[in-house]
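Complex shown without one protein chain; remaining protein chains in place.
Letters A and B mark the chains as written, and numbering starts fresh at 1 in each.
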Amino acid sequence: MNFIAPNVNIISVMPEILLLLSGTALLFFRNCAGQGKAIPGIASAAIILQGLMIPTLWGNNIAGFNSLIVRDNFSILFQTMVGATALLAVAFSHYYLKQRKVSEGEYYALILYAVVGMNVMIAGRDLLVIFLGMEILSLSLYVLVGFFRDINESMEATVKYFLLGAFSSALFLLGIAFFFGALGATGIDNVTTAIEQSGFNIMLLMMAAALLCTGLGFKIASVPFHMWAPDTYEGAPISVASLLSVAPKIAAFAVLLRIVLAVSPATSQVTSYTIIAMAVASMIIGNITALRQTGLIRMLAYSGIAQVGFMLIGLLSPEQEGGPALMFYLSMYILMNMGAFGVAIVFSMVEGKRLLINDLSGIAAHRPFLSLAMSIFMISLAGIPPTAGFFAKFYIFKTAIEAGYLWIVVVAVIMTVVSLYYYFRVIMVMYMSEASDKLSTVSGDVTVIAVLLGVLAFATILFGIMPGSIIGIISKALAFM
Amino acid sequence: MTMSGMSLYFLPLAPALGVLINGLAGKHFSRQMIAIVAVTAVGVPLLIAGWLCYQMILAPATTKAMTATLYQWISTTAVSINIGLLLDPLSMVMVLVVLFIGFFIHIYSVVYMKEDPGFRRFFVYMNLFIFFMIILVMADNLALMFVGWEGVGLCSYLLIGFRHEKKSAADAGRKAFVVNRIGDFGFILGILLVIVTFHTVQFSELSKILASHHGISNLTLTIAALLLFTGAMGKSAQFPLHVWLPDAMEGPTPVSALIHAATMVNAGVYFMCRMAPLLQQAPYVLTFIAVIGLITAVYAALSALGQDDIKKVLAYSTISQIGFMFIAVGSGIFTAGMFHLVTHGIFKGLLFLGAGAVMHALHGELNIYNMGDLSGHLKIVAATFFIGLLALAGIFPLSGFFSKDAILWGAFEQYGSWYWLLAVVGALITALYCGKLFGVAFLGKQNFSGTIHKPDAVITMPLAVLAFCAVGTGVFGLPMFTPNTLFSRIMGSSFAPTEAGHAVAVAAGSHTLEIVLTVAVSIIVITVFIIALRIFSIHRDKAALFSASYRKTGEFLHAGFGMDGLYDLLWVRPYEWIAQICHTVIDRIIIDGTVNGTGKMANATGGLFSALHSGQLRYYAVSILAGVFTFVSVTYFLIP
Partner (left out) sequence: MGIYHFFAIGIILFSIGLIGFILRNNVIIILMSVELMLNAVNLLFVAFSRYLYANPDGQIYVFIIMTVAAAEVAVGLAIIVALYRRFATLDVSKINQLKG
């Protein structure tokens, strides 16, 4: 038997190696006095460094591990998005943990590991590699969600997230097994040739597509796989919730986009039915349930579910403009959702665990800049011009109409209109209600986080006014389509 | 780029600067400084707009439209959208209305809001409103117009709820919000449909496509036009989406004057005029608009008759007058609609500011039956208010007469005598409530105990200016009975392709009938106005208190005012009764019920979903499993 040494090409995973090494180094820092800023500093440096490495690979299509991992422009763009999100999460975490007098290296190490997992998911060209990436991500997140072991909500959140995550992983794995059974391979690049070569069982492949959508549907928290999200976001440390609400969605959407593109020639009916069902159900249930929420984080969780519903519409016409529209939506979603969570972190510094929307009443008088930033994020999430969220929605709706899904757009527009109510309620409470004393004593040094939020808010407006540059980058990244 | 092209940018820029300066640094300013910044931010663009208008009038007909494109906003394969401004005669008129009325309302507000703790916030919102309104008006494409459209909606929402300590104010803000969303829904879908159909949202290109042999089906055009009209209905408070406007009177009075009378609520009319080429080609849509306009005009006038609150009377009157504008749009006489928009903006702004002055003088009293004989105390306010009401009632030779007459005659030509008659009934009821309002509040005996503040000069000056304009703008309606009025010459080529046919038809027709009808209507309107004035000034108790009326009617007859009494019994009572039905049954029960019911239903559904979210891990897993099972079984059974 001839053994052919695999073409590892270590360069293809250099950013991940960097992250793993620095993460492991961070594990040795523990609660040492005077290291309050060193730990998040190292973590941010690692993320920034890998973020700098990734663009150098732009346009080179570097492949490693016998092409199990390919860093094409598509994955570079998604990985940059993940890196940016993680960087924001690290910054937020620093403030959140400082407030709780915690400074542990392992917290940041876990964030770095989660980024590794997401990078592997995004760059992976084989379902099993993607599964490995998902597990690296999930295992880190399970621990992060339950990081405060002495808080009941945190433990409850992690248990629910862990058990349901393992459950959905098993379903995803079953999907991989079916995929393998149908095609005799798990690579997603050459599905068309694999279909020709194998004994090809179309039914098995379709079921595989449905199950894979399930596993990824859990990661993006779309209905009916969304039930964990509100509980987990609410129980987790808000800084973790901010990461959780954005980064895994980016990675999972990258995988979904690849899978849909790869298998849709053979199984277009199943994938499109599944995606339509998930999109419509997410928009309706997410938006309508959000109307009733009193907790800010829980409202944001349901809003996230609804936003995912809007994004899923982009997957209906991935070959046309759906892909770019989805990517644009995702990148703008980072700005506005991370921004909203960031404001929630600042506001939660005094209040304690559960932050109610009504706790924000009259905050505008004390914290005008934060309130303005929050208003911009809310307006953007609601999809009102001239913010980035408007154009993101607009672009997605336009592609869907062109692809012939008018009724879905009608539902989406109705649900957008519904969503305005709960997003605007936050603004109304901040600006119009009388000041309550609950949060008026927000204090402490929040300069860096305030600057970050200012940048996010500015970018939200800027990309709403001139989205052209982002779209240009995205269409270059998707040139292979 | 030319000088004038650059100056286009300055029109929206100045109020935006006002927002930034007052919003960011205003904390350290004195009130005087804040006021100076805010007023300047509106005054300077007003001067520029005046200069631009002068240039535009001088310019030859072919180059009347000025455009300025800042950059390409959105560029995709199917459509590209520019951030661009368009100043043609149509938007010029709107810009002047917004800035002119806005300027005087800003001045007025400086004194009116003097004591308010939210002084800075108020002016920031007001400047922001002017900014978005200018964007709405000057946008050269639908998408940018939507930016302004949503922006003014947000400002309106914030300003209605400005006195947030009042629960009713917050509720009113919410209702305005919910109802306007229905309109937005139509607007968004309309824009998307236009993009998919025409692959452009630029107004100039749209009219170019529509003027050519485009081969787009009538059905598509109709749906697009109807969707866009839904947007206009929400913003311009047309039946049945009008319910938010009367409640919006919870906001400070200058806000009611600026946003809910003179500018924002008229945006729907302006928008429809912009879309004139589309409306002309969509079958039945114009008729539909005309019917909605007529229903609103008559219905809201009746509702106005039944109100006791001075601001609510004016609010319903605004709805009714916008109904008249939509009658004009529906009859295809866009110029007349725009002319009425201008005159109405001026005299309704005047009336609201007058009402504000009255409230100010009477310590916040709103009920007209608690006023009376104000003309003795507040001479200037009463005089200007009277001028405003004469214009509103459409009495010769005030501006309202010219604009309303043009609309009525256009409606007669387009839809015939029955339609015209109903519109005239609307005009008569307008005269009736105008007379009633002045009679009850300003004449008769005084029902107000307590001191009356004299308004100072800063309050009366805008009133005087606007009153002068309410009289003077009628000039633009000259010469009468021709399509070639001064105003339509200013409007120039705005509607040239769409109205040309109409103008020829009018020119060919005989003027005799038009003149006879106009004179007849004028005489009836004046009569109704005077009678209403007399009844309500002298015997308003009777007119007000339905239950106690019979005994009093006896006294009334005994006192020798038999004719008035009979008139009272035969005319006023049934009207008031109908007005009550309109207000209580249709508005409060049916439409409010539907709006609130929808809200409640959504809320209850949300509650159901929340209840399903029980916290039990088991159900979460079941939910996942249900999803998987559905997808897999659909795959297995439904797909061959």
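Quick note on the criterion: contacts are C-beta pairs under 8 Å (C-beta built on N, C-alpha and C of every residue); 3 or more make two chains touch, one makes a residue touch a chain.
These numbers come from a predicted model, not from an experiment.
When the full complex is taken into account, the listed residue touching the unshown chain is A:F167, out of A:F167, A:Y273, A:Y329 or A:Y422. In the complete complex, the residue from A:E16, A:E106, A:E234 or A:E402 that touches the missing chain is A:E234.
Annotation for subunit A: contacts to the undisplayed chain at residues 128, 131-132, 135, 139, 142-143, 146, 149-150, 152-153, 155-160, 162-163, 166-167, 169-171, 173-174, 176-178, 180-181, 184-186, 198-199, 230-231, 234-235, 292-293, 298. Residues 610, 613-618, 621-622, 625 of subunit B touch the missing chain (whole complex, contact as defined above).
As a working rule, only the chains that are shown with their structure count from here on.
Subunit B contributes residues 71-79, 83, 143, 146-147, 150-151, 154, 157-158, 161-162, 164-165, 170, 173, 177-178, 181-182, 184-185, 188-189, 192-193, 195-196, 602-603, 605-607, 609-610, 613, 615, 617, 619-621, 623-624, 626-628, 630-632, 634-636, 639 to its touches with subunit A in the complex. Subunit A contributes residues 159-160, 163-164, 167-168, 171, 203, 206-207, 209-211, 213-214, 217-218, 223-228, 230-231, 269-270, 273-274, 277-278, 285, 288-293, 321, 379, 384-386, 391, 394-395, 397-398, 401-402, 409-410, 413-414, 416-418, 420-421, 424, 428, 431-434, 465-468, 471 to its touches with subunit B in the complex.
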